[in-house]
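The chains shown are only part of the set, and none of them has been moved.
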Amino acid sequence: MHNPQLNKHGELQHLLSLDGLNASIVRHILDTAQRFVGVSDRDVKKVPLLRGKSVFNLFFENSTRTRTTFEIAATRLSADVINLNIGVSSTSKGESLLDTIDNLAAMHADMFVVRHAQSGAPYLIAKHVDRLHGPEVHVINAGDGRHAHPTQGLLDAYTIRHYKRDFTNLTVAIVGDILHSRVARSDIHALQILGVPEIRVIGPRTLLPGGIEQMGVRVFHEMSAGLKGVDVIMMLRLQNERMKGALLPSAQEFFRSYGLTPEKLALAKPDAIVMHPGPMNRGIEIDSAVADGQQSVILPQVTFGIAIRMAVMSILAGN
Amino acid sequence: MHNPQLNKHGELQHLLSLDGLNASIVRHILDTAQRFVGVSDRDVKKVPLLRGKSVFNLFFENSTRTRTTFEIAATRLSADVINLNIGVSSTSKGESLLDTIDNLAAMHADMFVVRHAQSGAPYLIAKHVDRLHGPEVHVINAGDGRHAHPTQGLLDAYTIRHYKRDFTNLTVAIVGDILHSRVARSDIHALQILGVPEIRVIGPRTLLPGGIEQMGVRVFHEMSAGLKGVDVIMMLRLQNERMKGALLPSAQEFFRSYGLTPEKLALAKPDAIVMHPGPMNRGIEIDSAVADGQQSVILPQVTFGIAIRMAVMSILAGN
């Protein structure tokens, strides 16, 4: 089946999901990002690769943090960035999603960065853009429903490669609310593409999707067993709305069972790294002593995230 | 009487309305826009004409779409753009409109793009700016109440010229809610200035202003008669609030009588073009088969709209 995010030369036309991408495309993104890490360290943090391009941040779901990372990445590539908080504009005037896209494409948009509460919305947009506006317009999925958050998966892979060098001898645990997490899904795809031999998911039954073993992961319900000997611990954010719902007894209870404390961290390898996509709920999914501890690489994740987004944007614009 | 939007050399100082502009000024804007159409097609979509200028988008009435077109136009001219959503700021602190303008002018604003729910607000601002802040500061009306939306009138004229070349043998129909439409008013002025011999307005009595014939247009209440043999059909947006009010029986009823369907479109000349200022209410004022059909030039209108706004901004800044 044709992968809708590749062009006819098999190059990345859109970034919608890591699912179905081959290792050489993923490695090319990581390698490109590595060159951009240096740009943000410079005195003048800009390269002219996207000069005169128009990048539209289309956030149908509010996320200042993610929007900011894309805005910074685009700005450091010298693009012109337009932020559209769509919730309060055209759609409230009854205009359809695709009419909005058509209009912005008619203004010669070069790239859409799309965050949407509905899984699949960026696919719909990419398909429409391909049909009506041609190969000059690119779509990046900045998180759609529970489905995917591919730049997060890529920045997490980048971070692991930075600290562990080789993927092919690692054991990685993903902990928490797997069920509702697009981050977990994108992380699992990234790790599998890059050859991680053992991926574990750890969480209560109510927060694990049925049949997740079929994704090729090992399922654990206890931290004591799941964290034993792992090289990488990826904590997930527990959404506030879950804590109030029927899926969980209480935040305190969750922390007792699945919150990452120094004691639980000691079960992992001594040089294990701790990751979190942010924003963190300190004292719920992670203890401050761990979040701010020596094994935490949570802030480097953010730094590498800018480089990954610069890499994806420059690769798409070049294809 | 002195036209408040011209300077003492008869050049455009502000763009407040098309009413009272002569054909040579309007043609100069269209010709300038024609040169800018190419800029948005380039790889680097920027020219340095407004480099270092400060353009303020003052939207006292929310309109993401229109604001975005001005932001893109200014950015492609290399201006610095500041977006002010005034509804939520100073005026809520009790500051007067003109105090806000004075403050921004004191920050060395070069251009104000003003959208306001009250007819005449941009005139008030322009007059105040002329008196206090001198000829370096320019005002563009981006839509004021029911009064005028001159850049829309200009981009519509540009679109018609693009497809029909000559204005002096055309019959143009404007359809729908003429009463509340600043777009209709600006379109009529543009078409008359450029020599269109027959302009028709079509709509129910409740949505046509009394005495509109005095603007030099022919009035029709039936699409069957009004669309016969026309070269251009300009549909207007039906505001949601009209549909709920006493002015209309229902949206379905409106569509049946005035919605542009393929059948009604067949009454016009075979090469007639269909226009709409957006955002469209599909199934209310226009059928999707027409909106997305071969005779629709709705997306080119958007594209030309960027070029028109670049033209107006660069002409004002140069005068």
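Quick notes on this structure:
Each chain carries a letter (A and B) given by its place in the written order, and its residues are counted from 1.
Following the convention adopted for this analysis, contacts are C-beta pairs under 8 Å (C-beta built on N, C-alpha and C of every residue); 3 or more make two chains touch, one makes a residue touch a chain.
Since we're looking at a predicted model, the values are computed, not measured.
Summary of assembly composition: all chains derive from one sequence, 2 are present in place, and the complete complex in the structure file consists of 3 copies.
Simple rule for what comes next: only the chains that are shown with their structure count from here on.
Averaged C-alpha coordinates give centres for chain A and chain B that are 41 Å from one another.
For chain A in complex with chain B, the residues that touch the partner chain are 51-54, 80, 82, 84-86, 88-90, 93-96, 99-100, 102-108. Interface residues of chain B facing chain A in the complex, by the touch rule stated above, are 40-46, 62-65, 68-69, 71-72, 75-76, 240, 278-282, 299-300, 302-303, 305-306.
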